[in-house]
Structures are given as C-alpha cells and as structure tokens.
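Excluded from the complex is one protein chain; the other protein chains are retained at their positions.
== chain A ==
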Amino acid sequence: MEEEDEEARALLGDRPEGDSAVRGAPRALPALCDPSHLAHRLVVLLLMCFLGFGSYFCYDSPAALQTQVKRDMQVNTTKFMLLYAWYSWPNVVLCLLGGFLIDRIFGIRWGTVIFSSFVCVGQVIFALGGIVNAFWLMEFGRFVFGCGFSSSTFRIGGESLAVAQNTYAVSWFKGKELNLVFGLQLSMARIGSTVNMNLMGWLYTKIETSLGSAGHLTLGVTLMIGEVVKLTDIKDFSLPLWLIFLICVCYYAAVFPFIGLGKVFFIEKFGFSPQSASAINSLLVVAMLCGLLLIPVLSGQYRVCHISSHVPSIRTPGGQNWEEHHLGPVCSSYHSPVPHDAGLHLLEPMDRYGKSHTVSFCPAVQCLLGLSYSLLACALWPMVAFVVPEHQLGTAYGFMQSIQNLGLAVISILAGMILDSRGYLLLEVFFIACVSLSLLAVVGLYLVNRARDSTLK
C-alpha cells in the first residue's frame, strides 16, 4: 500500500509537533517510549489490551453469577437485568460527550486515568453492595462503572476506527497492524468476558459470601482523535446511517442480554452443570474473539472487513467495497436467527435421543452465534466511515454507541421481564424478532444504497 506509506511518512514528518503536544516529552526517548520502536508499540498494545480485558472482565461479572446474585440478593430476573441497564444509562450520554471530555477538557492522559478509575471504583462499589446486601448499592456501582467504561475503553480502543488525522495510530500501527490492533482490542475484551464467565462461578464457590470483584490494570497510552463531537450534526445524518444505527441497536440488543442470561438458560433448559453452562456461555465469547482476530487478518486478501486508512481521497470506495461490506451484516444477521432457532429446535431431538448421548449442539450453535457477531462487528463499524463525511465521524460513532447503550439498557430490562413472566421460548422469540428487524434494516440499507448508487460515491 504505497499510498499509505506515503501518508505515514508525511505524518511521521509532522511528528515533532505531535510529540510536543504530549506534555513534557523529551526529544530523545528510550526505546520503550519511542513511538517508532516496535517495543514501545508492543507495550502500548499490551496496556490497551489489559484495559479492555479488565473492563470487560468486570462488565460480565453479573452474567457469570446470575444464580448467586438472584439468590443472595433475593431479586428476580427483571431486577437482575437492571444491573446491565444501569451500566448502559450513563453511556447513552457519555458516548457522545466522552470523546469531547477526554480530548478537550482533560486531555488524553488524565481523561484515561479519570475514566479508568471510574471503572475501578464502580466495580468496587458494586462488590460492596453485594457484601452489605444492598441491591441499590450494586446498581449504583454499575452506574459508576458504566460512566467510566465506555469513555475509557471505547474511546481508547475505538480510536482505531476514527478517521486518520490521528498521528499516533497511523504512524505507530500501519496498515494491517491497525487492523490487528483493532481486532486485538475487541478480542481482549472478549477474553476478559470469557475468563470472567469461567472463573467467577468457581471463585464464588470458593468465597461463599463475597461476590468477586476484580481490579484491572489501566493507564494505556491512547490514540488521539481529531474531531469535536457536535451534536448538531445529528440532524444531518442520512438514511443509510440511521439504518446502520438500527442494525447496531437491534443486533447488539439480541446478543448481549442473551449472554447475560445464558448461563442459567443452559442450566435450566438443557440441564448442564453450572461449570458446563459457564463454559458453553463463554464459548460464544471465544468464538467472537476468534472471529475478531481472524477477520481483520483476512481482510487484506478478501476485503470482507477493511478498516485501514479511511482517508477518502486516497482510497476510492466503489460500489464493490460497499457490497462486500454488506455481505457481512447480511450474512451475520441471517445467521443469528438461524442459530437461535436451530439451537432450540435441533437440541430437542438430540436431548430426547437419550441422556446417555452427551453430544449436544449447544457448543456449535454458540460458536456460530459468536462468529456471526464478529462478522457483523467487523463489517458494521467501518461502514459508518463510508456513509458519513469526515467531520461528522466522531459524532456519528458517539451517537451510535449512545443509542446502542440506550437500546441495551431498555432491552435488558425487557428481557428480564419477559423471562420472568413468559419463559425462555418467548425470550428467544423476542431475540429472533430483534435480529430479524436488524436483518430487515440491512436489506433496506442495501436497497437504499443500490437506489442511490450513482450519487453515493
């Protein structure tokens, strides 16, 4: 990619100015602090990964301990899902403002420290709520956790999605490395979830009364983002963008509450032991992780997910790329109802084949779900960059995450209510409906794009 190298060199040439923007950075840096050295990049990558790992480790702690939380705090599923809803409410606002806060008011370093400490403190409060048996305190802890979570993790991790007026990202991680960084970021998040799901139940049985709380390592060095979030830009969002938002909300809202409720689902419906249920639930996350790692790597050859430099003047996204981007969400959206549905119907006869048959399709179905999620994630987020002009990109991403969290919050509560009153079948049907809505949006998006083909690019 010669153009990218040219651009990188041009940006590297500007680097002294970029460097001096970072407070107190001397010219001659030791290897670890010198951005041009691989060692520095690896350390940065490591720290960013830990941030994601720790954040998601804490995020999914309710899922792993659903039975215990419900039993010890004497709450039903609806109230339990409030733990997820409370996490999402602050993110509705902060996704829009967080980037602004970090960039303009606090600066990258302090912004990261502040928001990451929110995550840490929030998780501690959450655990305290369990210790003193106050569910409201747990909800408050999740709220604080949510305040810090999105801003620190997504903003730092999500930087790699932004338009590259970003000196650090493009200069440090070029081309495929950028893809890898992005993939690694999200995959570390999934690793955090997986570890949490498998570890927490075991940990709980070891520590009978206290719910596990985990601190996490923070202090990543971040990537800068150039734009200011302008809320007035929202009214300029085009129809394809709104369709993308719809896809995002519906799809995520079908996946994450499912993970949250998954462990008990596998115990109650299929009769797995708690350890097996945790393992199978985390398989979904592991599959996501594999997908998120593999798909960016494959993207160079197959252009399924192309998230390297987004500067439009250099690359000319023609109709071809656009269609291939569509394949991702279309396939994955249609994948999801099928595994949900197939999982339900198919596992039935297998179960009735006899208890001695230990083979079950649950793991395969979970893997399919995870892979389809990662396919969608890889395809969906960069698509925003195609649809939105550069100066609105920050707002668009912020808004997308904002309404994603809004949708998650509302649907988490709804999922809990449906489960308590009408059972798992209706819950699954509800998720199928969500995903099919997102599929409809995908098809609509494709048709809209086709219709506007001559004008869009």
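Operating definition for what follows: a contact is a pair of C-beta atoms (placed from the backbone, for glycine too) under 8 Å apart; a residue touches a chain by one contact, two chains touch by 3 or more; residues count from 1.
Following the convention adopted for this analysis, contacts and distances are computed from a predicted model.
**Student:** Considering the UniProt annotation of the chain absent from this complex, which name among "Phenylalanine--tRNA ligase alpha subunit", "IBH1-like N-terminal domain-containing protein", "Phospholipid-transporting ATPase" or "Glycosylated lysosomal membrane protein" applies?
**Tutor:** According to UniProt, the chain not displayed is called "Glycosylated lysosomal membrane protein".
**Student:** List the chain A residues touching the unshown chain?
**Tutor:** Against the missing chain, chain A presents residues 70-71, 76-77, 268-269, 315-316, 318-319, 330, 333-334, 337, 341-342, 344-346, 348-353, 419-426, 429-430, 432-433, 435-437, 439-440, 443, 446-447.
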